[in-house]
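Of the protein chains in this complex, one is absent; all others appear in place.
Per-chain residue numbering starts at 1, and chain names A, B and C are given in the order in which the chains are listed.
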Amino acid sequence: MNTMEIAKIKRVVKDTQRIKTFILDIDVSAIPGQFVMVWLPDVDEKPMSVSYTSGDMGITILELGDFTRRLCELKVGGKIGIRGPMGRGFKVYGDRLLLVGGGVGMAPLAPLAEDAIKEGKEVTAIVGAITAKELLFVERLKKAGVRVFVSTDDGTAGYKGFTTDVLQELLQKETFDQCFTCGPEIMMFKVLNIAEDKEIPTQASLHRYFKCGIGICGHCVLDGTGLRVCKEGPTFRDKELRKSHEFGYYWRNAAGQKIYFGVKK
Amino acid sequence: MNTMEIAKIKRVVKDTQRIKTFILDIDVSAIPGQFVMVWLPDVDEKPMSVSYTSGDMGITILELGDFTRRLCELKVGGKIGIRGPMGRGFKVYGDRLLLVGGGVGMAPLAPLAEDAIKEGKEVTAIVGAITAKELLFVERLKKAGVRVFVSTDDGTAGYKGFTTDVLQELLQKETFDQCFTCGPEIMMFKVLNIAEDKEIPTQASLHRYFKCGIGICGHCVLDGTGLRVCKEGPTFRDKELRKSHEFGYYWRNAAGQKIYFGVKK
Amino acid sequence: MLDIELLGMELKNPLMLASGILGVSGASLKRVALSGGAGAIVTKSIGMTPREGHRNPTFVELDNGYLSAIGLANPGYVEFEEEIDVAKAGNVPIIASVYGFSFREYVEVGRVMEGYGADAIELNLSYPNVGKAGAFYGYSEELAHEVVAEVKKEVNLPVIAKLTAGAGDIVAIAKACEDAGADGITAIGSLRAMKIDIETGRPVLGNKMGGLSGSCIKPIAVRCVYEISREVSIPVIGCGGITTGEDAIEYFMAGANAVQIGTGLLSRGITIFKKVSLEIKEYMEENGYSGIDEIIGLAL
Partner (left out) sequence: MLDIELLGMELKNPLMLASGILGVSGASLKRVALSGGAGAIVTKSIGMTPREGHRNPTFVELDNGYLSAIGLANPGYVEFEEEIDVAKAGNVPIIASVYGFSFREYVEVGRVMEGYGADAIELNLSYPNVGKAGAFYGYSEELAHEVVAEVKKEVNLPVIAKLTAGAGDIVAIAKACEDAGADGITAIGSLRAMKIDIETGRPVLGNKMGGLSGSCIKPIAVRCVYEISREVSIPVIGCGGITTGEDAIEYFMAGANAVQIGTGLLSRGITIFKKVSLEIKEYMEENGYSGIDEIIGLAL
């Protein structure tokens, strides 16, 4: 049963100017890529990737709108409701893994990297952010033994530009068994295209507007496939996403209306 | 959970002019003394002692009113609903057992006798009925190895008179570790008195008007003790019954009104 | 820690036996008070004449609740005097539940129960299984108002109206009862429901229709208590699906001043009142509360 558990905040880490990690007093044993629904009484409930998947669980929040602002105000001892872990996590089978994360998209990728390294795999990560101060989990990855490439939009750290530029360059020289990506959808869309060219199977973790989070309301369903991001996702294989003409082009708001990322196709 | 199971009638035995045994296709593994609620769709549902407690279960019915008449019309293949086994069965601990059964009151006593004999105990039974043709389970008991005394009101078989007369005589010469009785309440009341004189611990199986049969409605509760015949009973120890000024004097009808067996105390 | 004062009665805990549960005789009520630990006991609903009620099956266990259709079986108010006398030895307040087929019958039985020494009257306006009794009055603001007003005229005890969620707008009915002088509201009675056995194709209950109780009705009952508590100023007594201390606390937070327990006795036994009391105490100690009143209405 998918009931709500009330968890206490044990630790708060300020990762960047706008991102905080909350370590809770419950262990949900999630697979990296799975999410939990986070309830702030009287405010809202939203999906968050599990960023620390074994032992005390953690979530990593980018302050964006009302919900995340209220969440980021919470202190140690604060209580939040947790439903989960839910959805399908990443599936690792190769030995040389490549991760491409943009911004808070690193949240599900970091535990994936740590687990993979523990299992003796070789992990490379491309971590991107707008600016140096917003880079997430770079130290965490390095500590785990991940080879890390960094890019920032403003060039304050690493390559000046996008993760996809670094990716393109890297794939000129090297190849990988699998690629995993999470971040802005436009970025993930490009990552898929680039990796596909090089025949590297890729999994992406999608964001959509979740209501039920459990596969019943239909608000997160992808056009073209009918797949539910909260249930069959949030991680999808490139092949699955290729069947959806929605991926990379639009999402649906709380009303179920299509909202285009760029111009209408 | 106490849900209803639909059972098929496998065999019908005409025990006496007015009593039939129905063997069903379900095994409820009852303790002798426990009962089931028997549902006849669109008619009624009433408690019946389990007269065959292991293997295919059996119930033994005296045709009395509307419900039992309709029940006795059923043929092999007929379906009835069964809830149970319910209530508390007899508790055997002695080695020399005495059973006193009047009429269809033999129903819970017969399997008790069979089980006891199998466990190497010595069983004596006093079986009473109005007339020879209404004697129940005498052959069944003999076959099991029970020493059987018989009484009939009209003297057509065995002693002419009541089981309690036979009991009184028997207890002049012999003693027993335990006594078990089931039949008309006036008879059981007398059995308790006689056995108490001889300090033989006695258990009696009571009949009351059952509605829920499961201990919630309160219609079968005994005055003086507050015990539920359907839940803490239907079998009671003499000590428990002694605390009830109701036992032997009155019962309550479907409305919960007191109905006195004889004259009002 | 758990003692409360309710409508002038002193309760050692806020957990009452619900009407119709082991409530048809004094011996039974006394046992629930003494061995069970109930803070107060509500009798079976009593009417003017003895009633045999519906034919069996009158009670069926479902996957997550219970169906019953006892049909207001009761010995009638004349014979019930002895039962109240016996029940008094239970040493907790006795609330006499009353039903009628007319305003006059509600008044008459209420008056007599007062004479017998009951501590309060609960008007059964919630019973879904008998034509023109119970829920019949509880479905209409006008009828509910009138029955309460009539009883209040002639009965001096506190009068509690027990309502059903089957009514289109239970809040409006609760307000009508308050207007008419009701001293408290009990919410809710069982909900009209049925079960068909698919092997025989027949409704299982003798009466075909019955009342649904147990954990499956709790979310509906809690909602009713919450909505009523916000709109009336008299005490509200929650009822429906309580089996644990957590269940009871949910009702208190929704605004209930006390609660009633019915079919919960099946899974936890007659001592459910003691068990739930302990669970509430544990919760209060863990969370630093010292009186029930501190949690009442917390979620409003």
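The criterion applied here is as follows: a residue touches a chain if its C-beta (ideal position, glycine included) is under 8 Å from a C-beta of that chain, and two chains touch if they have at least 3 such contacts.
Note that the coordinates shown come from a computational prediction; the quantities given were computed from them, not determined experimentally.
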Which displayed chains the unshown chain touches: A, C
Touch with the omitted chain, as defined above, among A:K91, A:K239 or A:K258: A:K258
Candidates A:F22, A:W39, A:F180 or A:F247 - the one touching the absent chain: A:W39
Where the missing chain touches subunit C, by residue: 62-65, 67, 139-140, 165-169, 191-196, 198, 201-203, 208-209, 212, 215-217, 219-220, 222-223, 226-227, 246, 249-250, 253-254, 283, 295, 298-299
For subunit A, the residues touching the chain missing from this view: 1-4, 6, 37, 39, 41-46, 79, 81, 83, 210-219, 221-228, 252-258
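As a working rule, only the chains that are shown with their structure count from here on.
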Contact graph of the chains (line, ring, star, complete, other): other
Top chain pair, ranked by how many C-beta pairs fall in contact: B-C
Most widely separated chain from subunit B, with each centre as the mean of CA atoms: A
Euclidean distance of C-alpha centroids - subunit B vs subunit C, Å: 36
Averaged-CA centre spacing for the pair subunit C and subunit A, given as whole angstrom: 52
For subunit B, residues contacting two or more additional chains: none
Numbers and ranges of subunit C residues touching at least 2 other chains: none
